[in-house]
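Every protein chain except one is present and positioned as in the full complex.
Letters A and B mark the chains in the order given here, with residues in each chain numbered from 1 onward.
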């Protein structure tokens, strides 16, 4: 059956549907897991390449696909399928916007502790596929740590589940982890189940502007503070500018604990609102992520010749610039301290976005098994996967 | 090897990290769980192969696994039964037989030990030669301490002050010959705490070494002689200051099949129960207390010696890391399995060294000899003492 015959809404694609410059021929708008499967089966029959999309916030990230015939738009799969509040578990379709999910959960006093920039428009599926960490990853982990079950559709239309709706579960391989951060190159994430946390009774931020040279030491002290911050972030809008530091405390005794953290910082104020930059992606045409052992914070601050925002305690920072990013120099400096640099978004096509990856051989084999026809976002990911 | 006792093991493996040979080699068949598995193989009909016997022989009998076992497996009884079977069914190679012969015709007999002692000084000078001939002979000489003075104990040491108890006292073989000062201190401490101490003359070996080595007949002969001796003395409590002796004597009823008619208590156990009356003088020392396996694991006596030591003003007690792991002395083990014993001794010496304590206290002569020798090898000499000696010094206001 061709794409037109399967009974799924398909429209002609336009310039606005481009995946980093590659304009697909069609946009398919499935409304169920079965419809996704039908689309992918049809694409398999006709050897059409597919790129899944949600809120399209990160469609311009990563590399351009080698080819893209169909944009699989999941925006109509936006249902919150089940919120088992007593079990602190939620199941949602991939196209559900994270903001809508957060609002629904907040009604029951719960949250999914992934910090997606509010108002951005990111969806559940895209958040998983890109696997970007937010500030509170320090306390709660990243998307892969909070995902407990997933339904995926493979390139041949096979619908597969792994995990389930209980937090503790070691039956079978964890496909959710494999798909998280895979940029749509293994298949389509159709539904996801997450573990939730109760909304904390209170939140306080300690906001300070310590001397830039002291930031690594202050961050290290905060990371091991028994007042247990949920997140510690820094923001440096300009390469040689001042560094703002903020630490978040959550709980019934947030105020007192925030005061304890302020003592550690040695300056600053305790507020009930986050600073304006908190948890947002720094502006700039080129966006890179440095991942590093926390003790390398000083080295990263020094090596990054750009604006920068992120967590010195988790060892993850976003570097943003409108100019050309000197990736190889930056990467060399960060890798010397045991870190990595990944270019998330850049207009520059000649950049090595990923750097060295030890297990690339295994990754290629995984890709070959899951998508032997190279139809799922081919070329978007590490090593041209 | 009672199949019922074997079946108690659920194969959970909780014993593994406490077993000295597993700690050394990481091999299943040299763990309690593995040895129990070997026992079941034997019960099912596999003959006693040299490999099997070797793994049973390698067991130090420290009983740390008994403490660790949540299922209550009586490994102590199992290994004792097994050792008897090994002795009955397995013919050892000639050289091994010779060494065992020397050990078992020597140590359970204080008089023979004593006759040998003057030659020990000479033997020590010959140690490197003996090690080459046979590591066991080398081990024997390297461990033996220099005995400062002989102390002769009377038949009865009267209680000082008000009499609170009458107790018998076991002298032990190694204790008596190599550590007479410990026995003297024990008698003094008991007396200062208000006990009449009855020390029957002519007491021999309690049989512990033989029990631990599967020499069933010798064990029973020595045990029944010891029972007769203390019955004749008319005491209802026998205080023992050597952990290995104490643990075996507590099992006399099982070994002999009748009630010996007196209760056996470790010195620290007895003193803790009796409660202190004598004045403790300050002793400004940092002390590492070593749990002798036959006290901590076989008798479950851990808190009492610590309590007694902590009761001494000025004394700072430090815990030794991995305290549950045997030092490698284990009765005659350091004589029969010198290499393994040496490795374990080195590990223990390192652990003791890490405490920074200036004095090592233990309740078993074998342990003290073993650890002191290991520390000497590592170039970190440490003063050693028996719990009784530390208490004695504090009670008398004397230096250690």
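The rule is simple: a residue touches a chain if its C-beta (ideal position, glycine included) is under 8 Å from a C-beta of that chain, and two chains touch if they have at least 3 such contacts.
Definition applied: contacts and distances are computed from a predicted model.
Taken from the listed names "Sodium:proton antiporter", "Heme exporter protein B", "ABC transporter permease" or "Glycolate oxidase", the protein name that UniProt assigns to the chain not shown is "Glycolate oxidase". One chain is not displayed; in the complete assembly it touches the shown chains A, B.
Touch with the chain that is not drawn comes from one residue among A:154, A:189 or A:287, which is A:154.
Residue A:186 is the one among A:90, A:186, A:231 or A:307 that touches the chain not shown. The missing chain, though absent from the display, is touched by one residue of A:5, A:169, A:269 or A:329; that residue is A:169.
Contact between chain A and the unshown chain involves residues 84, 86-89, 109, 131, 141, 144-145, 152, 154, 158-162, 164-175, 177-178, 180-182, 186, 197-199, 201, 220, 223-228, 251-253, 256-257, 260, 291-295, 315, 338-340, 342, 354-355, 357-363, 365-370, 381-383, 385. Along chain B, the points of touch with the absent chain fall at residues 7-8, 10-14, 16-17, 22, 25-29, 33-34, 37-38, 41, 46, 49, 51-52, 55, 68-72, 321.
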